[in-house]
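Inspection log for the structure reproduced underneath, given as structure tokens.
For this view, one protein chain was removed and the others were kept in their places.
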Amino acid sequence: MKYYLSLSSGREVELEVLEQGPGTARLLVDGREVAADFLDVDRLGQYAVGLDGRSYAASIEARSDTQLVVTLAGESFAVTAVDERERAAGELAASRPKAETIMASMPGIVVGLRVELGQTLEPGDPVLVLEAMKMQNEICSEHGGIVQEILVEAGESVAGNQLLVKLAPLEEEA
Amino acid sequence: MKYYLSLSSGREVELEVLEQGPGTARLLVDGREVAADFLDVDRLGQYAVGLDGRSYAASIEARSDTQLVVTLAGESFAVTAVDERERAAGELAASRPKAETIMASMPGIVVGLRVELGQTLEPGDPVLVLEAMKMQNEICSEHGGIVQEILVEAGESVAGNQLLVKLAPLEEEA
Amino acid sequence: MPPLRKVLIANRGEIALRILRTCREMGVDTVAVYSEADREALHVRFANEAYLLGGPAPADSYLRLDRIMEIARKTGADGIHPGFGFLAENPALVAACEEAGVAFIGPPVRAMEIMGDKLASRRAMIEAGVPVVPGTTDPAADVDEALAAAEDIGYPVMLKASAGGGGKGIRVVREPSEMESAFSTASGEAASAFGDGRMYVEKMVVEPRHIEVQVVGDRHGNCYAIGTRECSIQRRHQKLIEEAPAVNLADGVSERIQEAAVAAAKAVDYFSAGTVEFLYSRGEFYFLEMNTRLQVEHPVTEEVYGVDLVELMIRVAGGEELEDLSALEPRGHAIEVRINAEDAANNFMPSLGTVSGLRMPFGPGARVDGAVYHGMEITPYYDAMIAKLIASGADREQARRRMMRMLQELHIGGVTTSAGLAMQILQTEEFCAARADTNFVERYLEEGRAPQREFADDLEEVAAIVAALHRIHQGAAPLRRESAAGGGLSPWVAVGRQRRLAGRANR
Partner (left out) sequence: MPPLRKVLIANRGEIALRILRTCREMGVDTVAVYSEADREALHVRFANEAYLLGGPAPADSYLRLDRIMEIARKTGADGIHPGFGFLAENPALVAACEEAGVAFIGPPVRAMEIMGDKLASRRAMIEAGVPVVPGTTDPAADVDEALAAAEDIGYPVMLKASAGGGGKGIRVVREPSEMESAFSTASGEAASAFGDGRMYVEKMVVEPRHIEVQVVGDRHGNCYAIGTRECSIQRRHQKLIEEAPAVNLADGVSERIQEAAVAAAKAVDYFSAGTVEFLYSRGEFYFLEMNTRLQVEHPVTEEVYGVDLVELMIRVAGGEELEDLSALEPRGHAIEVRINAEDAANNFMPSLGTVSGLRMPFGPGARVDGAVYHGMEITPYYDAMIAKLIASGADREQARRRMMRMLQELHIGGVTTSAGLAMQILQTEEFCAARADTNFVERYLEEGRAPQREFADDLEEVAAIVAALHRIHQGAAPLRRESAAGGGLSPWVAVGRQRRLAGRANR
């Protein structure tokens, strides 16, 4: 099985599993062979990792099946890890325009709306301001789009993961 | 339900449950009423306990259903906690003489046997010497008795909880 | 005024625990108060007594002055420590303590009132001969007044909440067009945080560094400076990394700034612990504000001077006259990193969740002040700071490298923290040379610089490999399972799956 690893810095790593045993694996990393061992220490996210004799205390948080945050030597790296089949499926999906939903990433209070129905947003445009932990946070659109539905009002308390605003893909406009 | 609590210091406490709700209870402790709340913090032995407004960080290790070690404010207290029915059952058992088995409390090496078959032991007499963690530990009989069976030899490695020596009750001799 | 015997701690989290620890060491009994969200918190478990205040929202719990005073009365507490935040700088608490005959463990109410008002404190400082930043002496009632004031002073200016503190309600305004939006958000933040939306305008000091002085005074007229701290590493006026002493200052500044701090404190007849904050730029320093309470970063001073500031506060509140604190000798250097439950990679969004698994840094020179525990739920109700790491060393470089080592050891499962950003900042040239100003972190984030890592390995590649190993270990994707004809999973995959289930059951 091949894996395609993308880091938030933009770097890509290609990895192939040549052989695997219990807790060990022989890998081909960007064409270089690496002997790995991998041990789940506490079933709470701590791992002991060995790569060709180098040793690492790694922490892993899975945000989804393919979105992983790996912490190493005090720094965290967001890694998207897809295998060859997922990659093939993903390429298909990427060719379609994206509808976007703005969710509350945490419970809080909507202290201000920055958009109106039908408004066109560029990627990165602010959508609303959410107050949580005594800080006001501006929530922005990732891909941009047309404001299709606004499900909250200013002053409203919202739960984590609550749907706030729906955007239609920009491409549909054209 | 009534509970009888015995501490290793010899102290006895009698406790009756007057009422219980989720995480709370009203107790009668040696005749004095106490409002208690009890919260399992991490499912790993840490509890938050409140007794009439006094607050405690308690740790509990269960050695068996009735043998508990409670750690409070840096000290550990071995408590035998039996309810009224267990107490009635226990009193019956206590009237019979006790056969004793000497077990290895940990994996180690038997470096010396101190007894022979048929030998009569007093409570506290040494039975064998077990080496573990680089220290030699003398294992003694709790109740005394007659050496009935010796299942290990000097020099032998033993596993934790392995049966080492069986004693017959002293009373059977008479 | 006898020594205190029982202290009510009107706070939660890390600072409540910090105060509680000193009380326990002094043999002073503690009364904890808590919200419904905090029943199992460490500050509750480790206190001698604990009482429920109300619901999780601060307004229903930690801001409930009436309930707190009622519990103080009921328990016979003879002192109240407010920590920081919540009621710490609220004169109403001081007044209530006085009325109830309970010692307030903090400064006199007048000092709090003057220093709590930006403009009143400016006036007092000017009178005491403490240098201040040029700016207005009256608050701007609305945007137009603010615009007019800024025109007089000259852009860029700072817009600051008159009642502010802790970095809230502050905005930079570089040109007139930015004023309206800055005024409305900052004033709104201030109104929500302090119940007072008034703003004033100040000249913006160029490339300012944040230098502050710890002061401690008693009720007998003694007041001492206990060294300097540097807190220039901040984002949106929230400090991220602090250290003691401040280094890379012009000759004589360390002495003069400590003298100015004592003059500032004496101008308001200060006692207890407090911090006088200054902006430092090109050899000059300007009074910024005085925080009339214990500060988040107080441990770096404690480490360097071998002193317990909470103990001093409790002794002062008990009426004791302090020994000569100017005789304290500094030793080495200390650096503090705040660990906030927030995601620096995602616009510093608060990271909520349950802490599962915890590995704190230990060893020489490593202090941890924290209230975090396995199983703790991070809720949106309170501040995002869940722990502080403090590294002490014989010199600044040893403290810096020690902090890097501590961050490498740290693991807090289940939430995202600011630790990774701190790790990067500690390795920048600017931090190493101690010449970062208060805008450094924001510039650093905007630039999107590649981290300068002292760790030799190619960590990005290792992270990628670890991510792949995780997927392989988990038996990976459904696709893979389908392909295992007859359902014959390898033993490794089966074990991986069981472990995952066990892990989940535990969460």
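Think of it as A, B and C in the order they're written, each chain with its own count starting at 1.
Here, a contact is a pair of C-beta atoms (placed from the backbone, for glycine too) under 8 Å apart; a residue touches a chain by one contact, two chains touch by 3 or more.
The structure displayed is predicted, hence computed values, not measured ones.
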item: Chains in view that touch the one left out, judged over the entire complex; value: A, B, C
item: Sole contact to the chain not displayed, among C:P82, C:P299 or C:P380; value: C:P299
item: Touch with the omitted chain, as defined above, among B:A81, B:A99 or B:A168; value: B:A81
item: Hidden partner chain, touching residue among C:L4, C:L17 or C:V133; value: C:L17
item: Touch residues of chain A, complete complex, unshown partner; value: 39, 41-44, 46, 48, 50, 53-57
item: Those residues of chain B which, in the complete complex, touch the missing chain; value: 1, 3, 5, 7-9, 11, 13, 15, 17, 20-23, 25, 27, 29-30, 34, 36, 38, 40, 42-47, 49, 51, 54, 56-62, 65, 68-79, 81, 83, 85-86, 105-108, 111, 131-138, 140, 160
item: For chain C, the residues touching the chain missing from this view; value: 17-18, 21-22, 24-27, 29, 46, 48, 299, 302, 306-308, 310, 329, 331-332, 357-360, 362-370, 373-374, 393-394, 398, 401-402, 404-405, 408-409, 454, 456-457, 501-503, 505-506
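Throughout what follows, only the chains that are shown with their structure count from here on.
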item: Interface ranked first by C-beta contact pairs; value: A-C
item: Separation of chain A from chain B, taking each centre as the mean of its C-alpha atoms, in whole Å; value: 51
item: Gap in Å, rounded to a whole number, between the CA centres of chain C and chain B; value: 47
item: Separation of chain A from chain C, taking each centre as the mean of its C-alpha atoms, in whole Å; value: 29
item: Residues of chain B engaged with two or more neighbouring chains; value: none
item: Of all residues in chain C, the ones touching two or more other chains; value: 374, 506
